[in-house]
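The other protein chains are all here in position, but one chain of the complex has been omitted.
Chains here go by letter, A and B, matching the order in which they are written, and residues are numbered from 1 within each.
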Amino acid sequence: MRLFTVTAFYSFRALFRWLSPMPYLCFRALFPLAQLGFFALIGTYGGGQPLSFYLVGNAIGTATLTAFGVSQAVADERQQGTLSYLLAAPAPRVPIFFGRAALHVADGMINMIAALAIAVMVFGLRVPVDGIVGVVVAMLVATIAICGVGLLLGAVAYIVLDTAVLANFAMFIILLLSGANVPLAELPGVVAAIAQGIPLTRSVAAARLYVGGASFDAGIGLLLGDLALGAFQLARNTSPT
Amino acid sequence: MTAALRLARQSAWVNFQEVAVNGFLLFAVVWQPLFVGVTTMYMLRHRADFDPMYVVVGTALSGIWSTLLFAGSGAISHERWTGTLELLAASPASFFVVIGGKLAGTTIFSLGSLVLAFGIGTVLFGYPVKIAEPGWLAVSLLLAVVALWATGMFFAPLAILWRTVGRFLLVLEYPVFALSGFLFPVLLLPNWIVPITNLLPPYWAAVAMHGAASGDLDLSGLLRAWFFLLLTGGVLLVIASRLFVEVLTRARRAGTLALS
Partner (left out) sequence: MLRDSVGAIELRDVRRLFRTTTGTLRRHAKEIVALDGLSLEVGEGELFGILGPNGAGKTTTIKVLTTLLIPTSGTASVLGLDVVRDAKEVRRKIGFVFGGERGLYYRLSGRDNLRYFAELYAVPPREIPPRVEELLELVGLRDRGDERVEGYSRGMKQRLHLARTLLHRPRVLFLDEPTIGLDPIGARELRRIVSQLHEGGATIVLTTHYLFEADELCDRIAVIDKGRVVALGTPDDLKANVSDLSVVELEVFGIDASTVERLRALEFVDSVVVEQRELRQVLRIQTRIAERAVAPLIAAVAAGQVGRVAVREATLEDAYVRLVGRVE
């Protein structure tokens, strides 16, 4: 019931944002620790892939949390009826959305950094010094790509159902199909093809390359792919309909 | 006693109708276990001693746990939200029995996870269903459900009495999946955590159900698991009954039964 957790978390954070950072930080650390620990240990037990495979996959996978914030923001604006005013304003749309998304991107980054720190400190993941820049870039790309998903969900949720339920749903599909926990080659052919359209798949793969010691150039193509996917979603959902 | 049982049954039925259309609950019972089941099936099938029933049982437990964690910690606040809390409190009926019955209704609903988990194993992945000890599994399931229901009953007043605790409760989903050995043995956890897991009803639920499904546990091992399942659940239930009294007393002192 991540949606409750997340809703609670956001209201909790709203409540304590300035008062006391400690509960906020506890929450922030607990999320990735729980998710990362659960899947990493299942992975270890299954023995299909090395531990680092699951650690990196799920650390990048925490980017999906960003989708909750973004989709909720869009849904809220639609509900309040401010969206059309924003879109009708003479100011260029894309910067508006990026401005609004910046907060969520930062939020997502903190999430992933916490997850990665836990992977390193608790589970002994080793990230080569040369790979750090690459991993951070992969995280940034992952967050931006997920922001695109969040926008899409916010738009769709208006028509279909509850944003939170939808975001949970999306999170699960992304975690299953992005290769975070299951190598894409193991998925049935059709599903593996769909997985290529998931805006996290390449970020996860790139991050694994960097952690494995590959040069920055090696993953750049993958990252550009996800960035393009994210940009496509952003463009489509910010253009007038 | 029979009157209390009747009231509990009616409460369960009322709640059953209320939650049957609840999207959130549907999520906990169906969608989340579907994801957990499919993902772990892929992740665990590389093991030489892989038993699909292990994933089926673990997935079912994860669904039941999520449902009871969420429904339990929201049980009282849900009544406050609908405005019926005052009516329940001012009726001569036992508040504990009423909420207990309602949570039982949700618990029955959560068994859908078990059906779903079997479906994942047999339909999606095409594994044959092999239950080593079906009778013992049924007993284990019954006791597990009772103990997890007791845990939910413990959460209900806790979430009202201490709101911060209540918010943290909701985060206890994945940690309990991990601590209770639903989908991997707790021996993989750091040594110091293992004794903590032994205090949790979900841990004994997993021991009993995995043990009966795989046949790895003989009857004495099962009896031990059943005993601890009832013991841990019973302790939580006794504490819960005290907390329920405390909730009402405190609310009558502070005037917080209405939504305000």
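Criterion: a residue touches a chain if its C-beta (ideal position, glycine included) is under 8 Å from a C-beta of that chain, and two chains touch if they have at least 3 such contacts.
Please read all numbers here as calculations on a predicted model, not as lab measurements.
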Of the chains on display, those the missing one touches are B
Of B:Leu25, B:Leu88, B:Val186 or B:Met209, the residue touching the omitted chain is B:Leu88
Even though one chain is not shown, chain B touches it at residues 3, 6-7, 10-11, 14, 17-18, 21, 82-84, 86-93, 98, 252-255, 257, 259
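Methods note: only the chains that are shown with their structure count from here on.
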Here the gap between chain A and chain B, centre to centre from mean Cα coordinates and rounded to Å, is 29
Touching chain A in the complex, chain B uses residues 23-24, 27-28, 31-32, 34-35, 38-40, 42-47, 66, 69-70, 164, 167, 170-171, 173-175, 177-178, 183-185, 188-189
Chain B partner, complex, touching residues on chain A are 1-5, 8-9, 11-12, 23, 27, 30-31, 34-35, 37-39, 41-48, 161-162, 165, 168-169, 172-173, 175-176, 181-182, 186-187
